[in-house]
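Missing here: one protein chain of the complex. Every other protein chain is in place.
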């Protein structure tokens, strides 16, 4: 029987992002701020955005939870910083999962995509619908 | 696989009692009258008793339903006629099933015992409780 | 499993998938519950022996597999009845629980004092009693559409009742007692036009013919896995998303919540809002295998096979003296034949048939109001499915003749 997780599951850089999260903290007077949780496992991720002329000038995230949810948030903020909001809207779950670069079991997908949900619902007001993420 | 019913299931005398029921009909002004039905299969049996000095002087049954329920009622009236009520109280399900003399499948037991229930509940006022018959 | 390319079922091949036929029985009680093929019990065993675990709360591989298979059934069922989304597919124990769910969650909230509920005299107890209880609780009234002499619903009377703007119309797509195929699509359309919420009891529909709930247009559609080759313990409620979203949960507890706090609780999204506690996981997985099996046969071929058998049986029984057939002609009925023999009670017939290993149903078929309407306490009933062959009908005819000989 194969196991769900690839041997590289907890790659160094994921652990690094988990232990040393990038862009961690809060912004004063953010233009956008939004938080989501995954009640079934207790993960929480929130993001503050500063947006100027359609570009994400600055970004911070906060939260708590498993390595996957927190590393995924940290990685996403790195990618978003300096990005045009219009481009940010094009980021989808394949991008996020690709960036993590590991095989995520179905049960952990929600952890991996929680930060994307914050972006989608918070930054451009998608309905909070599971189907959409 | 064995079948539930013995080859002798519909013995001649059961069919005879079904087609030519003994003591069939009603009594005028019976001392006791009682009817029971088996709602799950629609069988109905009722009995009228004339009792004098503790003895069942006369008895009639009426009803409708399957051969088992009707033949069983007919057989029971034959047995009861002229019997002391005190002795009638001692009749139990083994007696009734014994008299039928055939193997009754669990699903048909209620048909076979419906007339006994009429006797028990009607003639000496047992609670109408499945456990008791 | 097979239909042989010509759109006809290869019944001999099908029967090999059903170990029970090795016992020699002629099984003519499929409207009651169907037999299950090896493919279905095999899928359940696979779960029990290889990835047995609880779902959704998975933290390990076998639970992922169980969750995938369990949720996979939902998509199979969605496709089978062409629902718009798997969010509209709710697992229940069977048709009865599915209807009770609607009676509690939709009914208690929406049916008001004085409201009219329209049922039919053809309905199964499971599509009558929950509404009687609801009507008594909320002060609603019930009217029953009657049948004509052929056992078909009186559409004139139905239209009259619709003029009184019923709140709910609930009826069976196919009668389990007479086999009558109701003109469900027209009836739904008329009832929707009259402003009613419409529930179709598909217990005898979905197993035997193709169903498209969107074309049918009903709000709720209920059916049982155990009548369509699936195991006991798993059935389906389809509901239109809009209505399901607005409904309160039915049962509550583990798995149907998002958060539970002392101060109060938020519920999970559809469809899980209606699935409280550990579900019948193995059974739902078995149901998925049953849907696959039927898909392999093709529902049109299933219907054609049953129709052919029904015609054959109808003709054979018509030839028997002293035998009364109930219900419509074979072209307008499903694979169900109810009948009576002069002078022989249905139970006695069933017992005699049992000696020949012919499994026949005798009784009120959970349709007492219909029996009352027909003026009989019970009927004998033979019903067919994908594995039924003419030889079994012949054996039934033999048992009937034997009974007539004994009771002559």
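A, B and C are the chain letters, set down in written order, and residue numbers restart from 1 in every chain.
The definition used in the following text is that contacts are C-beta pairs under 8 Å (C-beta built on N, C-alpha and C of every residue); 3 or more make two chains touch, one makes a residue touch a chain.
Model, not experiment: these values are computed from the prediction.
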Left-out chain, listing which of the shown chains it touches: A, B, C
Candidate in contact with the missing chain, chosen from C:234, C:247 or C:341: C:234
Candidate in contact with the missing chain, chosen from C:165, C:214 or C:265: C:265
Residue touching the undisplayed chain, where the options are C:240, C:347 or C:395: C:347
Which of C:360, C:374 or C:400 contacts the chain that the document leaves out: C:360
Full-complex contact with the absent chain, from C:226, C:307 or C:333: C:226
Missing-chain contacts mapped onto subunit B: 1-4, 39-40, 105-107, 130
Interface with the unshown chain - residue positions in subunit C: 19-20, 23, 25, 29, 32-33, 35-36, 40-41, 44-45, 48-54, 57, 59-63, 93-97, 99-100, 104, 121, 124-130, 132-133, 142, 144, 224, 226, 231-234, 248-249, 251-257, 259-262, 264-265, 276-283, 346-347, 350-351, 353-354, 357-363, 366, 368-369, 372
Touching residues on subunit A - with respect to the absent chain: 1, 3-5, 7, 9-10, 15, 40-43, 64-68, 105, 108, 111
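Note that only the chains that are shown with their structure count from here on.
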Subunit B and subunit C, separation of their C-alpha mean positions in angstrom: 38
Cα-centroid distance, subunit A relative to subunit B, in whole angstrom: 78
For subunit A paired with subunit C, centre-to-centre distance based on mean C-alpha positions, whole Å: 46
